[in-house]
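The following block contains the structure, expressed as structure tokens.
All protein chains but one are shown at their positions in the complex.
For clarity, chains are labelled A and B in written order, and residue numbers in each chain start from 1.
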Amino acid sequence: MGKVMLEVNNLKTKYVTRFKEDVYAVDNVSLKIEEGKSLGVAGESGCGKSTLALSLIGYYFPPLHYMSGEIIIDGKNISGMKPDDVRKNILGNEVAYIPQAAMNALNPTQKIIRFVEDVIHAHDKSVSKKDIYDMARERFAILGLPEMVLQKHAVELSGGMKQRTVIAISTILSPKVLIADEPSSALDVTSQKMVIKMMRELMEKGFIKSMIFITHELPLLYNVTDDIMVMYAGQIVEHGTAKEMVFDPLHPYSKGLMGSIIVPEEGVRDRKLTAIPGTPPNLKHPPEGCRFADRCKYATPTCRAMEISNIELPNGRSYRCLMSERKVREVYASEGL
Amino acid sequence: MKGFRKYYGQKILWYLITLVFAVVLNFVLPRLMPGDPVSAIVSNQASGITDATAVEKMYQEYTEKFGIDKPLYQQFFAWIGNAVKGDFGVSFSQYPRTVSDIISNSAMWTICLQLPAIIVGWLLGNILGAVAAYMKGLWDKAILPVFLFVSNIPAFGMATILLFIFAIRMHVLPSSGAYGFDLIPSASWTFVKSILVHYQLPFWSIVLITIGGQAVGMRSMSIYELNADYVKYSRFLGIKDGKIVKYVFRNAMLPQITGLALSLGTMMGGALVAEIMFSYPGLGSTLLSAVTGRDYPLLSACTLIITIMVLVANLLVELVYGVIDPRVKANQQD
Partner (left out) sequence: MKNTIKQAFHSSKFVTGFVIFMFVLVTIFVYPLIVTRDPLEMVGQGNFFKPGTYVAVSDVVGTNSNYRLNVDTSAAKLETGLSVENRAMMADWLEKYGEVPASDIDVTDAESLVALWNEKYDPKTVIKGMTIAVRNQYMRLNNQIQHALKDSGVIIAEKNEETGELEEAKSYDGREFVNQGDLPNTQTFLLGTDNFGRDVLTELVAATKVSLGVGIIAGVIATIIGLILGLLAGYVGGFVDNLITFITNLFTVIPSFVLLILISYSVSESARGTTMVGILIGITAWPWTTRSVRSQVISLRNRDHVNLSKLSGHSMMRIVFTDILPYIASYVVMAFILQISSGILAEAQLSMLGLGPSTTTTATLGLMMNWATQYSAHTSGTWWAYFPVILVIALISFSLNLMNTGLDQIFNPQLRD
């Protein structure tokens, strides 16, 4: 077992909408990532996965609010730290983030190298500009970016170049945890693969210690991450290895998620395509019992009546359902799934 | 570099064409109207004269002077030829002063008043607007309606308000003119001091008006930028808020520069009328005296010089913009 890079225990956060309503988008989330490992988080849009990404960073400003739980990065508990200490000592160098809309993530009127300087100086004022330049040139080269990119403004770069530039800048301080929020959704399939390949490469070279990938395409994660978590209505409903999650999902929601997506992968490709009926619950007033109950065809009155706890399997898998592993498999087998 | 040259070349060419159009309009518009300007001028000038032969003589003199009997294009080139030499004829109302003499004097006052006032107002307005956007909360809520209201007070209105408070009620500043009426322009300290004292009210009324409009614009522009993705990204990389605010203000400021160029004409129009309230010896007061004195040569020279001033200011703003906004450079390379 490798060194634990990120450990999250019972994290609860909320955000406030324009109409001053509280939305409990991350509810009691716990997770753990070891060095050299990657974790995927999958779920429909609006399930709270982007909020989770922001919450994991530990830097809260309105409309996002921290409520309870702890975040431990490489042994350091950051949930009690002062915001400015988090900014200076954690953000960018311990945890780094690749935003959803990488296309607009760069200030259009600033030269790339100036921004790199700002990022590094935000954590360590003493680094000389020349050192920064050399470091940036080296990193950019690994990602296939020519040196001249450093002297350009974001507006002068093509979409793919911007994407790579964002990855290069996010990882320039060799963070322990890299959180990527759908880094590939704006790209075509070939560029997606390339981005994923680049990130794996960065991890293999040791520039990043661990990764969290957030996407709405569960099958995409199969190629990328070691573990996969499925998120629904602010909660983690299932957690397992990538292989288990893609080929053998246990939670009815994960099962549905796999069935509702066309997968180009061998083995899952010929599966029947089914849609999950209904819509996710309103997170302003989350239901008391199982949050998936209203859309689950196996739901019983008990599901709605009580808080559902995680079932932990001996191999480290866990899922949030009343049905036992055996029961689940029986039900699925009877339906020919 | 090639992109820049192209950008500047296009801009300058475009402004030259605009200038030509402006000059043509300045010449043609008054002549398009029914009735020739000469008879209008003569009838106004001669309203007190009963001697028919004197009126006839006057009419002939002006006909000759304006070349009204020649075809329009010949008149135009004669007029242009004179205008290029700075000869706009003799003023009717301030005879025997030449129009160019009057204009060059009043244009100087107007430039010295409006240029600094608009720049200062623009800067202060942008700073206040940005601060309002950044502070949010009560301060913003309290200050925004004030800005909104101030930006809707006409410039001459602001002029009278300041005039009433500081000149009429408090007697701390003079109410009219550009310097004490008992002084003769000289390089003495008394004269300079008098100019500075008289400068305050017109200056601040233009500044306040400009602040109102710019602050409102800058505030919404800053709010828009504060929500931009690059702000969030920079935050997540641990960059300090102070630094991010700098990015935001720079980016919000850039569109404000083009906004300034576009509204410069309107702003100057308002400020010219405000000059009148202070009897400031600038182009506004000259325009008024040209209208009331039915001084056609003076009026058309005024409008021409105002147009040229606006065009030059616009061109300068656009050229500066090309240097400071890399987006312009990027667009030129496409």
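Everything that follows uses one rule, which is that contacts are C-beta pairs under 8 Å (C-beta built on N, C-alpha and C of every residue); 3 or more make two chains touch, one makes a residue touch a chain.
Since we're looking at a predicted model, the values are computed, not measured.
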Missing chain: touched chains present in the view: B
Full-complex contact with the absent chain, from B:116, B:180, B:255 or B:269: B:269
Option from B:4, B:77, B:139 or B:164 whose C-beta touches the chain left out: B:164
Contact footprint on chain B, counting only the chain that is left out: 14-15, 17-18, 21-22, 25-26, 29-35, 37, 40, 148-149, 151-154, 156-157, 160-161, 163-164, 167-169, 175-176, 220, 223-224, 262, 265-266, 268-270, 273, 276-277, 287-288, 291-292, 296, 299-300, 303, 306-307, 310-311, 314
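Definition applied: only the chains that are shown with their structure count from here on.
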Chain centre separation in whole Å, for chain B relative to chain A (CA means): 55
Chain B residues within the chain A interface of the complex: 228-230, 232-240, 243, 247, 250-251, 254, 325-327, 329-330, 333
In the complex, chain A residues that touch chain B: 57, 59, 61, 87-88, 90-93, 96-97, 99, 101, 104-110, 115, 118-119, 122-123, 153, 155-156, 166, 169-170
